[in-house]
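Mind looking over this structure? Questions follow.
For this view, one protein chain was removed and the others were kept in their places.
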Amino acid sequence: MFAYVVRRVLATIPVMAVVALFVFSLLYIAPGDPAAVIAGDQATPDDVERIRASLGLDRPYLVRFGAWVFDILRGDLGVSIFTNLPVSLMIKQRLEPTLSLMVVTLILAVSIAVPMGVIAAARVGTFIDKLVMGFAVLGFSVPVFVVGYLLAYIFALELEWLPVQGYTPFSNGFFPWMENLILPAIALGSVYIALIARITRASMLEVLQQDYIRTARAKGAGLRSILFLHALKNAAVPIVTVIGIGIALLIGGAVVTESVFAIPGLGRLTVDAILRRDYPVIQGVVLLFSFTYVLVNLIIDILYTLFDPRIRY
Amino acid sequence: MDRRTFLKAGAGVAAIGASGGASAPALSQGAAARTLRFVPQANLANFDPIWGTQYVVRNAAVLVWDTLYGFDERLQPQRQMVEGEETSSDGKTWTFKLREGLRFHDNEPVRARDVVASINRWMPRDPMGQLLRAINVELSAVDDRTFRWVLSAPFPKMTMALGKNATPMCFIMPERIASRFDSFTQINEYVGSGPMRFVRNEWVPGARSVFQKFDQYVPRNEPASWLAGGKRMMVDRIEWVIMPDPATASAALQNGEIDWWENPITDLVPVLRRNRNILVDIADPLGNIGSFRMNHLHAPFNNLKVRQAVMTALSQDDYMGAVVGNDPALRKTLGGFFTPDTPLYTEEGGEMLKMANLERGRQLLRESGYNNEPVICVVAQDQPITKAQGDVTADLLKRLGMNVDFVATDWGTVGQRRAMKNPPNQGGWSMFHTWHAGADAINPVVYNAVRANGDGAWFGWPNIPAVEAEVPNWLAANNLAEERAAIGRLNRAAVENVVYCPTGFFLSYQAWRRNVTGITKGPIPFAWGVSKS
Partner (left out) sequence: MASASVLSPGDVSAANVAVAAPMGDIMPPVKARHGFWGFLYRNPSIAIGGAIVLTMVLMAIFAPLLTYADPTSLAPARRTREPSAQYWFGTDMLGRDVYSRVIYGARVSLIVGFSVAVLASIAGLTIGLVSGFVRWADSIIMRVMDGMMSIPPILLAIALMALTRGSVQNVIIAITIAEVPRVSRLVRGVVLSLREQPYVDAAVAAGTRTPVIIWRHILPNTIAPMTVQATFICASAMIVESILSFIGAGTPPIIPSWGNIMAEGRALWQVKPYIVFFPAVFLSITVLAVNMLGDGLRDTLDPRMAKRI
């Protein structure tokens, strides 16, 4: 087991290296010029050139890449070109909203989608099944910002049940925090609910055909206890997998959701940074996202072995 | 990770979930009334008003840093930090005395040497500052409250240069900061002597900036008038909340989640007006001037007739309709390059600007010998004003019969690309859109967009001696009549030679909750005198 974990952890190193090289090169060849943005409308080309030099943007590729990697290995993500704040601080400031949004979305999605999938599997072929599956396809098909605006229009503007936008820190209390997160979580979760519901249904169907389930039924176990005890336990592997795959989906969706609901999270930080070409911030955030993705999938890989001892490592 | 540690990690998450639920809301009722929540036009991405010259930085900076002089609502510079000044009889030596009791936010007194360092950092970045630098002999502190400036030539517009609201403004910072960072390096300490302190550890760029009242600020006795007079803060705390999406900002204002919104888009104003708790008014009577610039160095716009064809055909109504809608109270058709209702505004020789004659434009284009060269039109999509103008231009050039290559991009890329002097098809450009605050377009020195000194001119590099000849005439003018005469000739030359194309003058609204009082109209959302009940 230990050797397996070590092997898996080591395997993530080249992946992260690829990400680092990719992200750095991508931004190196980017055409926009932060110096021009900073200099403002009244600046002369000479001013722009001086600002570029002061930011170190005039150094050659390899020098910049080397310096950058070295800094990152020391845990220094650099300083934002625009705000002059450390990138790690800017990320820290934005972490809570994004993390909150993701956690709430995940909890919401799993608690809605898993029962949906289980019920659909139990009633396979019926109207309920078709309804669940229809909803799932719909969830895939409607873009997250459309769902977001629709929800905000109905629940915030028309019914005035929930705030339209913004984020209240968790330290201000659970309910104010939750109030601001419900709509974005549903909007962001719609794809996720669709995905998890379908996977749950599919893996449940597969498991329900297994011999031991038939045996359990024959022994007179109730349908409900079979579904939730035996079947779901065995369907857990594919469900957990999809949560891992979905992390990428969640991060991508958060970028859009945070724009719609004005949540000051990492997603908006990323979009702002890309549009302004704030290289250190883009690099830091994309690295962080990739690292999270790799880490989550690593943990899931390791969790497999807990859920399903048959998987050898 | 084994099963046990996994479970422990799970328990940790649960514990976080359970705590914190009972904690009290951070703000009590009274504190809420002393906090003004303001939605600015844009994100405060950096906070060095000399290094970064965006309007939004300037607007935040006036809270934190004070200035020696300040424009009042008649655009006249009035003393602010300065108690008095003396000019020598030859006009070449200025001696200034600071007010008593001025303090920086770190409790240090404001000394003359702080002022000297601040002026030195500001000069290279400012058009008027550069004029001063060219004739600078010696700028020095005489004692703690007195500083002297010796010039090689008289500079009658001195107090205007030090008190204007065009960015970069001459803000005063402590010497230790102003002398440590040159004009092209960003400061990382935000200490001023203005009426509010910047709360750096609550600054979340892209989301929030917080300002706290500075108790030791001593306002002047005169009533406040724009940047002049007593800057009295009636609230303890100002929170800038960044909302990039106007729809959410509008909803937030309606729900009372914010108090004051700097720039509601025109189409949302009717909704806001229907709400009895919201007041809407013009934000800045000096408004903005939309424009696009053509590259005078390369075909097709190196050809005067082609430029004239475009200027003749363009309809300012179309541009302004696209930018602010069809509310006539919000727009004016320009006959000149300067801001309407300011002293130097003139329509002399400006007929072509108002023509909006497509047929005549087509005819001029035929006469010009235009050879279907592509027009590389670079348009920033992330700025609503440039985006709307770009769409109108694309349609205009198409109808005019020009070959348009529309490059949709972002403001950062426009900023870089417009500095390229290469031919358009080799990474250069033919045309880009922008806009200028009316408060900046009040004279040919502050407003360098109208200048036409070739390489030294603003992007597009027009080289029109007839325009340039009038600038020294204006600087040397002794009275308004002489100033206006020079500017009239300048305007005529600039129109005839199409230095660039103004697309119209437009105003914008601001909106606030009814319980907020004291909001004024001006080029900056002035927070002094604003109170909340």
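Here the chain labels run A and B in written order, and each chain numbers its own residues starting at 1.
Criterion: a residue touches a chain if its C-beta (ideal position, glycine included) is under 8 Å from a C-beta of that chain, and two chains touch if they have at least 3 such contacts.
Treat the numbers as computed from the prediction; the structure is a model and nothing was measured.
Engineer: In the complete assembly, which of A:35, A:151 or A:251 touches the absent chain?
Structural biologist: A:251
Engineer: Which of A:6, A:53 or A:137 touches the chain that is not shown?
Structural biologist: A:137
Engineer: For the chain left out of this view, which of A:35, A:199, A:232 or A:281 touches it?
Structural biologist: A:199
Engineer: Just checking the interface: what residues of chain B touch the absent partner chain?
Structural biologist: 245-247, 250-251, 265, 267-268, 270-271, 317-322, 325-326, 379, 381-382, 384, 387-388, 391-392, 394-395, 406-410
Engineer: Considering the entire assembly, which residues of chain A contact the chain that has been omitted?
Structural biologist: Residues 14-19, 22-23, 26-27, 29-32, 137-138, 140-146, 149, 153, 157, 198-199, 202-203, 205-206, 238, 248-249, 251-253, 255-256, 259, 270-271, 274-275, 277, 282, 286, 289-291, 293-294, 297 of chain A touch the chain that is not shown.
Methods note: only the chains that are shown with their structure count from here on.
Engineer: Please give the residue numbers of chain B that touch chain A in the complex, ascending.
Structural biologist: Going through chain B, the ones touching chain A are 1-3, 6, 20-26, 43, 45-48, 51-54, 125, 127, 167-168, 182, 184-188, 203-208, 241-245, 247-248, 251-252, 255, 257, 382, 409-413, 415-417, 419, 434, 436, 448, 456, 458.
Engineer: Name, in rising order, each residue of chain A that touches chain B in their complex.
Structural biologist: Its residues touching chain B are 1, 5, 31-45, 47-48, 50-51, 54, 80, 82-85, 90, 93-94, 149, 152, 156-157, 160, 163-166, 170-176, 259-262, 264, 268-269, 272, 275-277, 299, 302-303, 306.
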